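As you look at this complex, bear in mind that one protein chain is not there, while each of the others sits in place.
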Amino acid sequence: MNKWQGWRKIRYESDLDPHFVDEIASIPGGETLYSCIQCGTCSGMCPISPYMDYTPRQIIAMIRAGFRGEVLSSYTTWLCASCYSCTVECPKDIKLTDIMYATKRLAIRGKVYPKRFPTPVLAGEFFKAVEKYGRSTESWLLVNLFMKTNPFKVFRQMGLGLRLFSQGRLSLKRESIKRRGELKSILKVLEKEHMVKSKDELVSAGKEVA
Amino acid sequence: MSYIYYPGCSLKSTGRAYEESLLTVFDALDVPLKELEDWNCCGATAYMSISELKAFALSARNFALAERQNGEEDYAEMVVPCAACYLGLNKAHRYLAEHPELRETIDRALEAGGLKYNDRVHVRHPLDVLINDLAPDKIKALVKRPLEGLKVACYYGCQLVRPYADFDDQHDPQTMDKIVKMLGGEVVDWPLKTRCCGGSLTGIVQDVGLRLSYILLAEARKRGCDLIVTACPLCQFNLECYQSRISGIYGHKINIPVIYFTQLMGHAFGLSDEKLGLKRVFVSPSRAFSKAEGGQHVHG
Partner (left out) sequence: MSTANTPSPNGKPKIGVYVCHCGINIAGRVDVQATVEFAKTLPNVTVATEYKFMCSDPGQEMIQKDLKDGLVDRVVVASCSPLMHEATFRRAMMAADANPFLFQMANIREHVSWVTLDKDAATEKAKALIAAAVKRIVLHRPLEKTRVPVNSDALVVGGGIAGIHAALTLADAGRKVYLVEREPTIGGHMAKFDKTFPTLDCSACILTPKMSAVRAHPNITLWTYSEVAEVEGFVGNFQVKVKRKPRYIKEDLCVGCYECVEACVFKKGIVKDEFNVGLSKRRPIYIPFPQATPLVAVIDPETCVQIKRNKCKKPCVDACERDAIDFDQKEEIKEIDVGAIILATGFKTFDAGRISRYGYGKYPNIFTSLEVERMVNAAGPTTGEVLLKNGEKPKAVGIVHCVGSRDCKTNAYCSRVCCMYSLKLAHLIKERTGAEVYNFYIDMRTPGKGYEEFYEKLLKENVHFIRGRVAEISDWATIPEEEGKLVIRAEDTLVGAVRRIPVDMVVLSVGMEPHEDVDEVRRVFNVSCSHEGWFLERHPKLAPVSTFTDGVFLAGACQGPKDIPDCVAQAGAAAAEALVLIDRGYVELEPNTAYVQEEFCSGCKICLGLCPYGAISFNDEKNISSVNGALCKGCGTCVAACPSGALQQNLFTDEQILQEIEGVISYV
């Protein structure tokens, strides 16, 4: 950043969403989120935190303060590799990785995730394939991913892809389960349900919200 | 005890060698493994990112199918070699047991598919089975080509020991180390045995992911390892398949074989390269094996 952009970084209470923390904390085991003392162990353990726009600790602070927009549109959640190092070392037993997944889900639901970033695109492609076939086929997954994010990458990866093909480690044959209808009926029941409860759902369940 | 084998999508594709060597080795050890009929994908990290309930439902379907396949016997022992599938299934197993509200939702979903889950499943990793279920000397008894002098770095990765440490120590796991020692190899102790390799980022966000894999490869090389063994298909892929790219970016020539622990076992048992998927490698372990044999390794 070489040129000063003249941005004003003040936040008014009306910019924030005070119920954001309760929504995230509604996942099973999520209540420990309120106990965060901002020690920074999570960011210190995270092998990817040097690359994140907001470190895991900052994300928790922002969730507690209600910075919904910033958290859900950050790159951080999509850089999380789910290694669970943070969760294991957190002195307050906060389920950080599960919180990261919850923010991923809310970002997708709210369509505010970084659109051409590979991770959410990969997740989406994977999701569609398994919804339909019950299994994922790595070759098609990668092709679809590159086509949607950066088609030129397909050429770069070609060498790797061909080598894998030659070793029998990649095939264009579609993997699928036999009883696709059975899986479809199971997943259909869960179409509209979510583990992260919205503010209205929390209030009607009698839970205390901010 | 008989086991139900859950391969997961990777073992039919990039991780094919893992399946081949696993089945071969378990067969040699006389441990029956039968593939789960019509198993579906565990959902990996992708499903958790989009719909956690569907992710749990995917695992639950596998549990229901395993129970059905197991019949009237006590518990279905599901052997899950892929670390990501292992974590996904293990997590689902625990969440379904510990959160009744969630369980009720998933039961409803399973019912729509005509299935039922009765809590009679154990999720096991092959390392767990090998160390805890087999008689102590069974592995040693099969060793025909002991790996004397071979320096091996055991790489566990994340998902086997975090967040659940069901069969091994969370910070300093030893199950793979024990197996390597049983095979006669020399285990190189290193502090990065559970540090993330980058997972899916290594392939798709290479600016970030490659460095994580590079750190592991560089440290293993620095400590004089001839070989890295791993238990996760994505770790194996990341560590093995990008070595030339990594060498280019970091100006550090790295050429170190990365194989599955089952492949190492099979090799020590004297089994053929073909049966162990040892032809499906980017960096051949022949030179490392020769070192152990004090001469030329003959492709068997």
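Think of it as A and B in the order they're written, each chain with its own count starting at 1.
One rule holds in what follows: a residue touches a chain if its C-beta (ideal position, glycine included) is under 8 Å from a C-beta of that chain, and two chains touch if they have at least 3 such contacts.
Since this is a predicted model, take the numbers as computed values, not measurements.
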Among shown chains, those touching the left-out chain: A, B
From A:11, A:92, A:132 or A:207, residue that would touch the chain that is not displayed: A:92
Sites on subunit A contacted by the missing partner chain, in the whole complex: 37-41, 43-46, 49-50, 55, 57-58, 89, 91-93
Residues belonging to subunit B that touch the chain removed from view: 171-172, 190-192, 215, 219
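The definition used in the following text is that only the chains that are shown with their structure count from here on.
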Inter-centroid spacing, subunit B versus subunit A (mean Cα positions, whole Å): 24
List of subunit B residues in touch with subunit A within their complex: 9-10, 12-17, 38-41, 43-54, 57-58, 61, 95, 98-99, 102, 105, 108-110, 112-115, 158-159, 162-163, 170, 195-196, 198-201, 203-205, 207-209, 212, 241, 279-282
Residues of subunit A that touch subunit B when the two form their complex: 27-28, 47-48, 51, 79, 81-85, 87-88, 97, 101-102, 104-105, 108, 117-120, 122-124, 126-127, 130, 134-139, 142, 145, 149, 160, 163-164, 167-171, 175, 177-179, 182-183, 185-190, 193-195
